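A single protein chain has been omitted from the complex, and every remaining protein chain is retained in its original position.
To keep things simple, chains are lettered A, B and C as they appear, and every chain counts its residues starting from 1.
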Amino acid sequence: MIKVGIVGGTGYTGIELLRLLVLHPEVTVSVVTSRSDVGRRVDMLYPSMRGHMDQVFVTPDLDNLKACDVVFFATPNGIAMLLAEELLQLGIKVIDLSADFRIQDPVLWAKWYGQSHACPELISHAVYGLPEINRVLIQEASLVACPGCYPTATQLGFLPLLETGVVDSSSLIADVKSGVSGAGRVAQVTALMSETGESFSAYAVSGHRHLPEITQGLESVANQSVKLTFVPHLTPMVRGIHATLYARLVDESVDLQALFEKYYEEEVFVDVLAPDSYPKTSNVKGSNRCHLAVCRPQGGDQVVVLSVIDNLVKGAAGQAVQNMNLMLGLPEDQGLKLVGLYP
Amino acid sequence: MIKVGIVGGTGYTGIELLRLLVLHPEVTVSVVTSRSDVGRRVDMLYPSMRGHMDQVFVTPDLDNLKACDVVFFATPNGIAMLLAEELLQLGIKVIDLSADFRIQDPVLWAKWYGQSHACPELISHAVYGLPEINRVLIQEASLVACPGCYPTATQLGFLPLLETGVVDSSSLIADVKSGVSGAGRVAQVTALMSETGESFSAYAVSGHRHLPEITQGLESVANQSVKLTFVPHLTPMVRGIHATLYARLVDESVDLQALFEKYYEEEVFVDVLAPDSYPKTSNVKGSNRCHLAVCRPQGGDQVVVLSVIDNLVKGAAGQAVQNMNLMLGLPEDQGLKLVGLYP
Amino acid sequence: MIKVGIVGGTGYTGIELLRLLVLHPEVTVSVVTSRSDVGRRVDMLYPSMRGHMDQVFVTPDLDNLKACDVVFFATPNGIAMLLAEELLQLGIKVIDLSADFRIQDPVLWAKWYGQSHACPELISHAVYGLPEINRVLIQEASLVACPGCYPTATQLGFLPLLETGVVDSSSLIADVKSGVSGAGRVAQVTALMSETGESFSAYAVSGHRHLPEITQGLESVANQSVKLTFVPHLTPMVRGIHATLYARLVDESVDLQALFEKYYEEEVFVDVLAPDSYPKTSNVKGSNRCHLAVCRPQGGDQVVVLSVIDNLVKGAAGQAVQNMNLMLGLPEDQGLKLVGLYP
Partner (left out) sequence: MIKVGIVGGTGYTGIELLRLLVLHPEVTVSVVTSRSDVGRRVDMLYPSMRGHMDQVFVTPDLDNLKACDVVFFATPNGIAMLLAEELLQLGIKVIDLSADFRIQDPVLWAKWYGQSHACPELISHAVYGLPEINRVLIQEASLVACPGCYPTATQLGFLPLLETGVVDSSSLIADVKSGVSGAGRVAQVTALMSETGESFSAYAVSGHRHLPEITQGLESVANQSVKLTFVPHLTPMVRGIHATLYARLVDESVDLQALFEKYYEEEVFVDVLAPDSYPKTSNVKGSNRCHLAVCRPQGGDQVVVLSVIDNLVKGAAGQAVQNMNLMLGLPEDQGLKLVGLYP
């Protein structure tokens, strides 16, 4: 059995990793760390894990982690970059769910994340863990930077359009709606049910940290500069992201449905719905799937792509496990054969 | 006291009209009709009205309505156009919350509403009831067509940009999110809590009935043709609309904040938030206000306008009462001094 | 105009007081205090107040409050007892929405609230502000302790049974469900939407602070000791309390419906529904009403009373305004003619 460790096991991506990994047939969760809950049983903090694991939280240090084959970081930004190098030197594979290794340019990273990067030399070794574009690189990687939730939903929707060059890459719009679990398990007034229940609002319109990440990803497939307007919104639900993406067609002869179906025909976790279907986040809740639809309202030159994921699964923990499977040579969907929890 | 009648008092816009009108100091609700609930007390069907009214539902015929000064239609589309003419001939003012008189072109109306119009000759007499652009006409009108909920939020956000010509009117985008009360008090699987709770989805992307209405309204102020991509979404909440509007600046020197503040400085129900504020639907829940914010992410040429209303108030019943006040020469905000029910 | 001050204007009961008082015809809100937001406009923190008030938050000291006629405390427990005496000496009426003066026994208070009482000598001067039982006392009071939200819903449901002695007072059960706004506008993990949305749980079963308050209130009308099992629950909604109350009939001949209707026939804010009706919290959302139903399943000896209120209105701010009206000799329902925001 492959031994995995989870650093930062008390947040929502941490518990979601546990949910997936305790049922993964090739893996045993041997270490779960938490600074705040050392010595406490994991299933005391997370009763959903009762009957599935009996570990206690330990401190996140090398001693506790060195016997692992793979270590996941489900930590706030700025933690993984402090520990990754030592783990890698021990031959441990590192899968980072935080933002530490997503941006290739450390200056850009520092600007958006408000701190200088602790190990800039490692960034270029990190592979951006979106399997649909980086599968081969991920298979050979020892350090994978898992994409953010917004970037996953947004890139999967735009990729077929940008790689084929059928749209104008200088005026893209991503209007994205997220459930509140994206805000994390952190005490804050803005994420209270009284603030977010029965209400809808945009936020960070002037600039969200996921913008440079998305732009970087889109430019790498477009092979040209990309200009994106990205507006995130908070939706009164717990899980789910719905990206509504807009682009202007430059090739009006293209069959968009065929383009999308072909682009993703080999992908097990990206699923192009039939024409005139609209994806619902509840259909992918708890699953690692992305449901896509592509439309061209009134036959005009504006393409609308609808892309839904579960932000905690394909947008975080599920994609991390998918990356782990690739890195370890396991079947890509092992432990990820999940049906959406509808209704 | 002015005597008002409400035709179709059993839907959500009907009960919302009642909520507002029973507290209006110049008005008495003398008739409430319902085909399905004749003889039943209104407050049996709607216990929220207990202590506020003791009427019973009556049949929606001329005999019951002829003593009214004003009649509101809170009916499905296709009803008001059958009764309006007779009421008008009796000198009764008619305020229609349905779509019957919103579209000036009866052929276009027939195409989108799937039936031919019963009194096309009356359409040109109807005034489109968006007071912020038609105040004077409304004051003199005897027949007012209240705007739809999506059109209200969308037009109020786009108007300052289009009237001043600072944006390209050929590539507008309205990404609009609505609470489920917009679907009405109608038994249907798609509006069940099990379907819409904890889920988010787009619908009618290929074409929604509010599209021609919005386009007509925007073109009338833009004085040129307008091309709009309109994508409505269903949000897991009961009340509220959040429109996120996108337009490309053609005049990059414009001070957008100043433009919006000036445009609406005399409006009591349209409120431009301070820079870097983002409107929340819960701040206008139950009130007749529209909160607006205008942004220009990263100083680029893409304008983003955020516009929120309560779909049942400024998007329906509240705006109808505002129109009534104008038509009767009452203060425009009478009976509408409402504070949003936050949280 | 009567000048009112609100101490602690940044919590949910504070903003709810503002919502009600800015529309009250006899009152002007002259002071709103907040330690954390001094100098900030109230409507910056609470955009729902835009257009309704232009005050800024000031510090909660005597200098700022001394010109008021009435001061409301919408503070955490333990604050009102520090300031009340000085205000009363200035002839200012004090209405406390916190728990400081609810419990007549200071030793019992200290036990449940974890601190000793700062002015025990004042407690006996405080009138418990449940108008339905203490109306005359409230009219003459200078210090009123407003009941908690659970106690209001629970007592209004039990009172007719206990005052007439038709049930066994030694085995009462109150199974009460609250929306999460009852937890306040405080950053805490347990009140996050991710924790409370789409979930239901009991809490504080072993003992909740509202238990001694309810027991005290029930005993005062029962004229005998009362034994109550009180189980509070957190419900995935923002506003509303639903109390389901159980008692064993000792007089099986009683006509419960008639008893309840008679008991509350003069009460404007307590409303007994028709037989076989079940109250919904959404019917009283935003209003100061309590809807009650009384049932006797299968004609047995178990009485079930259903009692719903809006926890922030009849359970807090609305009842406080009702008390203010009584204390000032105003009509009891002035500023409180509110229709529930359904749907």
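One rule holds in what follows: contacts are C-beta pairs under 8 Å (C-beta built on N, C-alpha and C of every residue); 3 or more make two chains touch, one makes a residue touch a chain.
Fair warning: this is a prediction, and the values are worked out from it, not measured in the lab.
Of the listed positions C:Asp37, C:Asp175, C:Glu219 or C:Asp333, the one in contact with the omitted chain in the full complex is C:Asp175. Annotation: of A:Arg102, A:Arg239 or A:Arg296, A:Arg239 touches the absent chain (contact as defined above).
Across A:Leu273, A:Cys295 or A:Val321, the residue that sits in touch with the chain not pictured is A:Leu273. The omitted chain makes contact with just one of the residues B:Ala191, B:Ala204 or B:Leu328: B:Ala191. Interface note: of C:Arg41, C:Arg135 or C:Arg248, the residue touching the hidden chain in the full complex is C:Arg248.
On the side of subunit B, the interface with the absent chain consists of residues 12, 180-181, 183, 185-189, 191-198, 236-238, using the contact rule stated above.
Remark: the residues of subunit C touching the chain excluded from display are 171, 173, 175, 177, 179, 194-195, 197-203, 205-207, 227, 229-231, 233, 235-240, 242, 244, 246, 248, 276, 278-282, 285, 295, 297-298, 300, 302, 304, 306, 308, 343. By the touch criterion stated above, the residues of subunit A touching the omitted chain are 12, 15, 18-19, 22-23, 44, 46-52, 181, 185, 197-198, 238-239, 268, 271, 273-274, 277, 279-280, 282-287, 289, 291, 337, 339-343.
Operating definition for what follows: only the chains that are shown with their structure count from here on.
Chain centres here are C-alpha means, and the one lying farthest from subunit C is A. In this entry, subunit B maps onto subunit C through a rotation of 180 degrees when their C-alpha atoms are superposed, rounded to the nearest 5. Averaging Cα coordinates per chain places subunit A and subunit B 39 Å apart.
Distance from the subunit B centre to the subunit C centre is 36 Å, each centre being the mean of its Cα atoms. For the pair subunit A and subunit C, the distance between C-alpha centroids works out to 45 Å. Within subunit B, contacts with two or more other chains are made by residues 197-198, 238-239, 279-280, 282, 285, 343.
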